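The block that comes next holds chain A.
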Amino acid sequence: MGYTPELKELIKRVEATRPKRLEMARKGENFPALTLEERAVVLEKFHPDYQKEGRRPVKTGPDKGLVLPEEVAMLLESRSMLRPEHVKLDKVDFDTDVLVIGAGGAGNSAALLAADAGCKVIMVTKLRHGDANTMMAEGGIQAAVHECDSPFYHYMDTIGGGHFTNQPDLVATLSHDAPLSINWLEGLGMMFNKHPDGRLVSRHFGGSSRKRMNSAGDMTGAEIMRVLRDEARSRSDQISTIEFTPAVELLIDEEGKCGGAILYNMETREFFICRAKATIIATGGNGRLHIKGFACTNHYGATMDGVVLCYRAGVGTTCMWSTQYHPTGVSYPEQNVGLLITEKVRGLGAHVLNVEGEQFCFPLEPRDVESAEIIKEALEVGKAVLTPTGRYGVWLDSPMIDMLHGEGTVRRELPAKFIQFERHGIDISKEPMLVYPTLHYQNGGIAIDGDCRTVIPGLYSAGECTGGVHGENRLMGNSLQDVITFGRRAGIVAAQYVNSGVEVKKLTMDHVVKYEKELAEAGVENPVVAPILLPDYSTDEVASRRLLQVQGMLEAE
Partner candidate 1 sequence: MSQSESTPKKTQIATGDRAILPKGAKTIPIFIMGKQYEVPETLTIMKAMEFAGFQFLRGAGCRGGICGACPTVYRMPNDYKIHFGLACQTVVEADMYLAQIPFYPANRAVYKLEDIEARPDMINALYPELFRCVACNNCTKACPMNVDVLGYISALKQGDIARAAEISFDCIQCGMCASRCMGEIPQYHIAQLARRMYGKYIMPKAEHLQKRVDEINAGKYDGLLEKLQKMSHEELEKLYKEREREPDLAPNGTWVPQDAQYL
Partner candidate 2 sequence: MKVTYYPGCTLKTKARNLEDSAVASMKALGVEMEELTRWNCCGAVHSLADDDLIHQVAPVRDLIRAMEQGSDAVVTLCSMCYNSLARANLIMKNDEVKRKTINDFMDEEKDYHGELEVLHFLNFIRDHVGWDKVREQVKVPLNDMKVAMYYGCTLVRPGNVSIEPIGDTKVMGEFLEALGATPVDFPMATTCCGSYQILGNPEAALDVSAAILESALARGAEAVILSCPLCEYNLAKTQGQLTEKQKLSKEVPVYYFTQLLALALGLDSEACRFDLNDHNCLNFLKSKSLVA
């Protein structure tokens, strides 16, 4: 298919300005970079993490007063799907040692380690077993495995990359356990890239002092997820996995301990009471909230459910204001929207251009600044391209690369990107790409300690839904390590807690009643019902015809 005739017309403007820009580039000249003062202004005004617009103090709960993105704050100020007075908590449908909520990388690791310690485990997930952001991580997984490296350097790189805002005990756990996690995965039969003598193939990444990025082809996360899922299936005697059945409310016993959750079968619309001695939240990130309308690289189910459940029960967050954006996500063709375009393209000399084919920013600003300048060009200047599916985009002039470095450079240096676009009829060595910033990762989340404990006894959490380990900026390869290391820890620690002899007392939903009272007192009118479980991408026209929803009739009531 390639570009539409209309977009091809616009590309002519890019081609028209190119000879002059190439001439500049050959002389080593570029669009001037911003001064530090100018950076602060554009960040303040246009970077979603910095700008005040779209952010506000949350009105209720343990983090009351904390300034968060509107989409996040709104979900934290939400009410339950269920009316507590109608729920019979004495009729227990499932009884287990450990309840794991979420069946991605962290959930499966937790379930397996809890099972290793002799626990009966129920693992629930709102989609299929293994549907998670873990599956989508391509690049790799960090661990200090070589002789020139050590947990010390993993700690250093991680906390420096996070601008020293990380929670130290979490970073220590991550760097300490990372090699153990890799060893565990190897023993489960994961196909790591290895040298012929068995040594792991490890590479550098942004912000690394040592080669620490281990991988399995260019689908490391998918390989991890396949192996963990298969192992969990092998242990069906101890681990029951229930698909399309999320947890929609935590249960707290009369002593204040977490005693399980209420589950919701999304296919039959039944609710079930699951009593558990320990509960592990591993529900993943929030890319699908599309903060400020951004596209994202995330899985369909990344809707922040775990943070919502915990917050309502009194568990606060860490770094929840911070989200990772990548400046150059694909905005055309539609099937690639949100996918990352590596920084390398700009590193090789490609300019970033507006609809007139003009440069409007230095192409190698720091990620957050580059993102802000692109957003500014679209929203304030009004010179972004509008794609046939109604998306903003700016041109990334990749054909310059071959012109600057010789024919064949694009193919050689960017093989995966070349093939990805070629599949859709676009030769990026001859035609520019359309890009726009994309949401990538939930940096913050549920507050935990180095052993995955929350402030509620019996309630643990692990993975992208937690906050603190990455601080305000995550390094590549630490997300996969996060889910494995903290998933394992959560499983071990929860099992220790169960095995020490726990008795769940009478279950209550008092925290829900109390929180809704707080909402009313804070003047939150018509709070949304959450967790939202899945995003809704229907058009306004379709939504306006859904009269049952328009009238506010909720099936769950």
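Selection rule, in plain terms: all candidates are chains of the complex that A comes from, given by their letters.
Just so it is clear, a contact is a pair of C-beta atoms (placed from the backbone, for glycine too) under 8 Å apart; a residue touches a chain by one contact, two chains touch by 3 or more; residues count from 1.
Being a predicted model, the structure only gives us computed values, none of them experimental.
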{"item": "Options 1 or 2 - which one, within this complex, touches chain A", "value": "1"}
{"item": "List of chain A residues in touch with candidate 1 within their complex", "value": "1, 4, 6-7, 9-10, 127-128, 130-131, 133, 135-136, 144-153, 155-157, 159-160, 164, 168-169, 171-172, 175-176, 179-180, 182-183, 186-192, 194-202, 204, 208-211, 217, 219, 222-223, 226-227, 230-231, 233-235, 244, 266-267, 288, 290, 293-297, 299-300, 333-335, 337-339, 355-356, 378, 382-392, 424, 534-539, 542"}
